[in-house]
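Left out: one protein chain. Kept in place: all the others.
The letters A and B name the chains in turn, as written, and every chain counts its residues from 1.
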Amino acid sequence: MNKWWWLLLIVLCWAGAGFAIFGVSADQNRADTLLPRKTDRIVSMAPNLTEILFALGLDEKVVAVSNNSDYPPQAAHRNKAGTFWQPNIEAVIAAKPDLVITLGFSQQKNLAQRLKRIGYNSLTLNIEKVSELFEAIKKIGEATGRQWQASILVADIRKKLDSLSSLVGTDDRVRVLYVVQREPLRVAGRDTFINEMIELAGGENAIGTTVHKYPPIGTEQVIACSPEVIIEPVMGQNHPTGQKDRAIQYWSRFKNVPAARDGRVYVIDGDTVSRLGPRLYEGTEKIARCLRPELFTN
Amino acid sequence: MTNLLTARKLAARIALAFVVLVVVMFVCSLIGAESISLKAVFGRAGSQQTVNTDYEIFVHVRVPRIILACLVGAALACSGVVFQALLRNPLADPYILGISSGAGLGAIIAVISGFTWTLWGRSPIAVFAFAGALGTVWLVWFIGRFTGRSHVTGLLLAGVVVNAFFSSVIMFLTSIAKSDRVFSTIFWLMGNMTEEDFFVLWVGAGCVVAGVLALFYISPQLNAISFSEDDARTMGVNTARTQMLAFAIAAAITAVAVSLSGLIGFVGLVIPHAVRLVFGPDHRQLLPLSAIIGGAFLVAADTIARIIVAPAQLPVGVITAIVGGPFFLVLLVKYTHKVGWLGK
Partner (left out) sequence: MSIIKVSSLSFRYSDVEVLRDLSFEVQAQSFLTIAGPNGAGKSTLLNLLCRTLRPKSGSVSIDSIAIDSYSTKALARKVAVVRQEFIPVFGFTVVETVSMARTPYLDAFGFETNADRKIVADALEMTDTAQFASRALAELSAGERQRVFIARALAQDTAILLLDEPTSFLDLKHQVGIYDLLKRLQLEKAKTIVAVTHDINLAAQYCDEALLIGADNSYHIGKARDVFSPQQIEKVFSVRAFAGRVGQEKFFLPLGKFAKDTGIITTDSNSSRQK
């Protein structure tokens, strides 16, 4: 038995030696202190981050973006640094970045930590609520020396949202179901930024509070929540009119649902709504047009 | 008596396998999503003005990842050898006694509970997965001791039960968790390689090498046990102690592997068979060679995973399954011919 305990001891000593030689990476969770380093080469790992960077006038400095960063159009031409879910660390490094901006979910947070360990400057932002979007814009502004542009952008978006709010008023909220997927049926729940946009647009989520953010729901619940408007986003390349026809056909069997009965099934461009970014107002307005078409006479 | 293994023969084979491993590691370090050149790498780290990205990628991304793949491959292959020997079952793999579901449960608990603290920069998932793996192994061992005289059957049954139970708990937690966290866990469970810092690699290497050496030391006993437990006992092997030791070591190195890289399948199942087919079932040879070949295999598989859909990456478990599956079928056909164990 003796020799096995010796072996364990040797392994522990080995670990200790490693500790002494390599030290240990400092706690990665300290607040991202943004030192005034130069930020001439920026890599963005998500489409909404790319939009923010371009909106702050940093287009020249963005050297690589995530695969699906397609807005503004010139962003699509930048080098690709991997997909949203699977960032490619080699491509990021090959772009020789001064600053890498990522979102907060684990794959991207992981990337940021790995880059930090190697010695690259990275900034991780959670953008899951409208308030977090404004925070993020401010933080990016601070990191890149565009504080002034950032506060202008935030103020601009806020102003537009406020005027929209006063236009639609806070009474007579329209019950709306935002359907992200038809088969199986999934909707945006109350704990999402889409819900915030719905409320800003003068609507009310037909679905009550749920455990999941994007819960799958059954036919029963659709009938029970009785939405007056149904909105579906069209994603990517899908043709809006084709999808609208299919949508109307799909919902026509829900004869008891007010939205289907009154033909208030709308298909809108998904990118402005599902990316929580600078085009927040555009997306919210689109929703408002579905909810209160009578207010938008043009 | 040309068939019997000698120390010299073994040393020669290990050396050869090692050379193959080093070559594979070297070649694979130069292959990747970004093309880098060896000359540029050795131009050393760049000056303040220009960063030598080839060097950066090579040293900070490729090399750590390849070392990790080598370690995990070695650990899984060795562990597979041990479990096949202890259970006297060629279909055993490192996960058969609940390690996979235990690690998965640990991982998903870590993700769901939303722990954000990190243990020295290591995410909590790895720590929880490690704890889950070891805890489950202990649980299976504990349950297995209570089931009748045949220790092996008891272990297998306990493993099946624990696996089933933990898997259903995982499914339950997955169904109530928030969607992005779920995706993260599933992604982790599929097995993936990332670059770790050198401290982690150092400790991991120490554990795996120590484990392999310890297992080599008890190889003659493993030979006897893999033949027959009763016969092993009458041939002077303390079967209870050897089994517990081998089990503990194999479980430990598997837990290390799983906590570093998620669940990568087929390595622990196929590599022992492949080595056995060529070199025979003598564990003095089987263990070290499986470790080395396992490491080389995973390095190669990971490289394919990195480049085949570049710039995205496949989880390495997909490659090991795609390669391992058909290979295993071929082995199975050849194997039953050679040994005839299906025939008796």
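Brief remarks follow.
One rule holds for everything that comes next: a contact is a pair of C-beta atoms (placed from the backbone, for glycine too) under 8 Å apart; a residue touches a chain by one contact, two chains touch by 3 or more.
The structure displayed is predicted, hence computed values, not measured ones.
In the full complex, the chain left out of view touches B. The chain that is not drawn here is touched, among residues B:Ser37, B:Ser113, B:Ser168 or B:Asn238, by B:Asn238. Only one of the listed residues, B:Tyr55, B:Trp138, B:Phe165 or B:Tyr217, touches the absent chain: B:Tyr217.
Residues 1-7, 84-85, 88-90, 216-217, 219-221, 223-224, 226-228, 230-231, 233-238, 276, 280-282, 284, 338-341, 343-344 of chain B touch the missing chain (whole complex, contact as defined above).
The rule we apply is simple: only the chains that are shown with their structure count from here on.
Rounded to whole angstrom, the centroid-to-centroid distance between chain A and chain B, based on C-alpha atoms, equals 37 Å.
Interface residues of chain B facing chain A in the complex, by the touch rule stated above, are 32-34, 51, 53, 56-57, 60-61, 111, 116-118, 120-121, 123, 176, 178-181, 183-184, 187, 194-195, 197-199, 202-203, 206-207, 210, 214, 245, 310-313. Of all residues in chain A, only 4, 7, 10-11, 14-15, 17-19, 21-29, 67, 80-83, 85-86, 88-91, 93-94, 96, 105-107, 110, 113-114, 117-119, 211-214 touch chain B in the complex they form.
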